[in-house]
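Left out: one protein chain. Kept in place: all the others.
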């Protein structure tokens, strides 16, 4: 299905680190990749002089020029198609969706062109689509959606979703190195709210590998994105001893890491910000239920948003999101 | 989320029945609804004089006129949008996708406009989108796709997928009666290959209710669409005593019917033509694993297509589809 | 700016003035509330009001209008009670979405306004469908739908104009050409000289109007609407204008050269019209003061 070539494992050249916010880390990863690959082009609405609505490409046009850092007209489909054209012509492309919600206007190009071209005639589509995503920012049904599940159900794509600045930078580099089309989800709510020490040098974090954020014995929490931070809070709040797995990549996802943890704890809760029905939680829970059946001491529980659009009003929104329900579900699971 | 009004339960006026193919039944349902609702408009590519590429609207333009049976230019997005506009203006609309695969060109209108409007400001969107879908017809990656999972993961839509002519006619009527947007999947491979005695009069089949196609004791087979016919064959071939549940509606799906069967048999296999990862099988299996945990004597097994596009070559295609694997998985499940 | 009153009575001219003033004063209040954190986001229509108001006044009240995020004047000319608008913008019950969606993202059958979703473009296809409904019902109603110059690059723009042309749908496609889509100027959005150049490519009539001249916009909407009611067909209406406060309050205006603000500031639709009415002695300072006071009171009462 995929071009078997994957991103090389690249270690940072030095141990130098600086505190970087999630947004800065992404920006840094892109900038260093622009330096490394002279054929890499970034396209998106208002990404040039303006630096993008979230400022992820601030300063890029000055450093790399208007040829490679391109403001586009407001049209998602032709631009995603153009990214594929650049790849066919031997180049690399990053496309920034202004908000992940707007990808639906370029959906066909992604699921039918980017995703299927390598399978059909062996041409790699070396494209990264950046997806500023997620809720909790009081922005209503069209600037808050989680739509990763559609892409996880599209063979041929890779889907990446970092939860921490360090992973965000390294995964961005890998996504750009990888010759396959990568949907790169970035949670808007994390852009400026979390920071950590991140390597200054260029490095990659392997696509397809989960990360054990916390180790514990009583339950496995499988999540990604904002869910990781909710889980951290919940663990702190409840004092529960849990394995906390941040998937980091949603397609292909790290079945080994998940199975290993489940075999150890015998109890699992899958948490995501996206809505429940048909969400990725179903895939993961079903996989666990099928392949770890004999190791389960309790039903695999899913915690997810309500099956509605994302409401704007702050109270409605927090009722929609699973954060509060998750803590209850987690406690209940431990008493099963 | 939905407009709470649903289609009325309408019994046929008489017991008169005629043998109808799946395609004829769908056509019949639409024709009678066109007679019943003078405000119902059908739009699609080549659906007027030509009768549509599958001939589902053959004769409609003669009976209902070009005003209500409209050939459209080749553009999915504007036409789906226009269907919503008709609904806003107090009418009803059916849109025929020439192939379900092409819905990706109108995806945004469906997931962001049709699906979210009632939730947002209470306006019903009385639209049916017809989706000639599915593989096994040697037509390659772009005329064979199963894409129901994307829509099942879109709150606000109803998703219907009949497997038999009688259900197809009654569900079509319900889809048109229902004030909510309905994605109506029709398997192309069934159009002319199956027939049964179907009521001549207008009637509805309730949306959201599964059908127990066969009763048995050893295992529950949960499926829909072409999968139902594969399962029937497999039951015949193996002589296994199985509950065979045809979901018929995928959103909202009939959890009660499924749970009831699982509690009885203790063994479940979920089968679908769509690809495995992120497919609807995950949702159903995860739900069962969570809510019927104590009734399960074996892991919930999923049987689905390989995670690739649909290949054209007939051998590749049958290797891609789960039909053969399903029989093996079924037998193995019974020996667990 | 040249104003030609033609057959409009003094009363009509005054009424138009008040309708043009109301959205301006509401916005000024909203900008205060925004700074106080009482509303979350604001896309200013200041400088462009003559288009929305001209549309609202030019169409009949039972004809559908599909406005965008800068078209407050459509809502006010339809006399939506302000407390309902304010509740909507603050995400409170009593609005149109009960907090489910934000700002102008709602529709109301009561006032025959169908707001956009955030995505630029889809509302144009919806307008086609509404107009098709009118055509089939033979009720001789017109539908007006708005697009920005930037949003016109979306495929939906093309599909919807084409469908309307082929089906003779009674739709006015209004393009508010304000020279920018967010930070991106026209020259990075398209290459044709003007939007009316697109008409021939759809086999569609196209009309250009000074979008800052309220008498022009009002009369053009009225004239096109009357003509379409008698002879159903789509018309592309390009309104030349400018956003005086940039894209939205949070994004600043740094990316817009000061000269443009200076140039367009002189063309302010409200000031110019006010000056014309004063000069013609149709209104006086007292009239202005009275109406400003009354509208401000209305605003405060509804908050």
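To keep things simple, chains are lettered A, B and C as they appear, and every chain counts its residues starting from 1.
Simple rule for what comes next: a residue touches a chain if its C-beta (ideal position, glycine included) is under 8 Å from a C-beta of that chain, and two chains touch if they have at least 3 such contacts.
Everything numeric here is computed off the predicted structure, so don't read it as measured data.
Participant: Just name the one of C:49, C:101 or C:159 that touches the chain not displayed here.
Facilitator: Considering the complete complex, C:159 is the one touching the chain left out.
Participant: Looking at A:12, A:85, A:216 or A:252, which makes contact with the chain not pictured?
Facilitator: Of these options, the touching residue for the absent chain is A:85.
Participant: Consider the whole complex, including the chain that is not shown, and state which of C:81, C:94 or C:201 touches that chain.
Facilitator: Answer from the full complex: C:201 touches the omitted chain.
Participant: In the complete complex, the non-displayed chain touches which residues of chain C?
Facilitator: Residues touching the hidden chain, for chain C, are 153-159, 162-163, 165-166, 187-193, 197-204.
Participant: Write the list of chain B residues that the hidden chain touches.
Facilitator: Counting only chain B, the missing chain is touched by 45-46, 49-50, 53, 71, 73-78, 99, 101-102, 104-105, 138-143, 309, 311-316.
Participant: For chain A, which positions touch the chain that isn't shown here?
Facilitator: On the side of chain A, residues 39, 41, 67-68, 70, 72-73, 75, 77-91, 93, 108-109, 112-113, 116-117, 119-121, 123 touch the unshown chain.
Rule of thumb we're sticking to: only the chains that are shown with their structure count from here on.
Participant: Distance from the CA centroid of chain A to that of chain C, rounded to the nearest Å?
Facilitator: The mean C-alpha positions of chain A and chain C differ by 38 Å.
Participant: If you average the CA atoms of chain A and of chain B, how far apart do the two points sit, in angstrom?
Facilitator: Spacing between the chain centres: roughly 31 Å.
Participant: Scan chain C for residues touching two or more other chains and write them down.
Facilitator: 97, 100-101, 105, 117, 119, 121, 155-156
Participant: Counting only residues that touch at least 2 other chains, which ones in chain B make the list?
Facilitator: 108, 112, 116, 119-120
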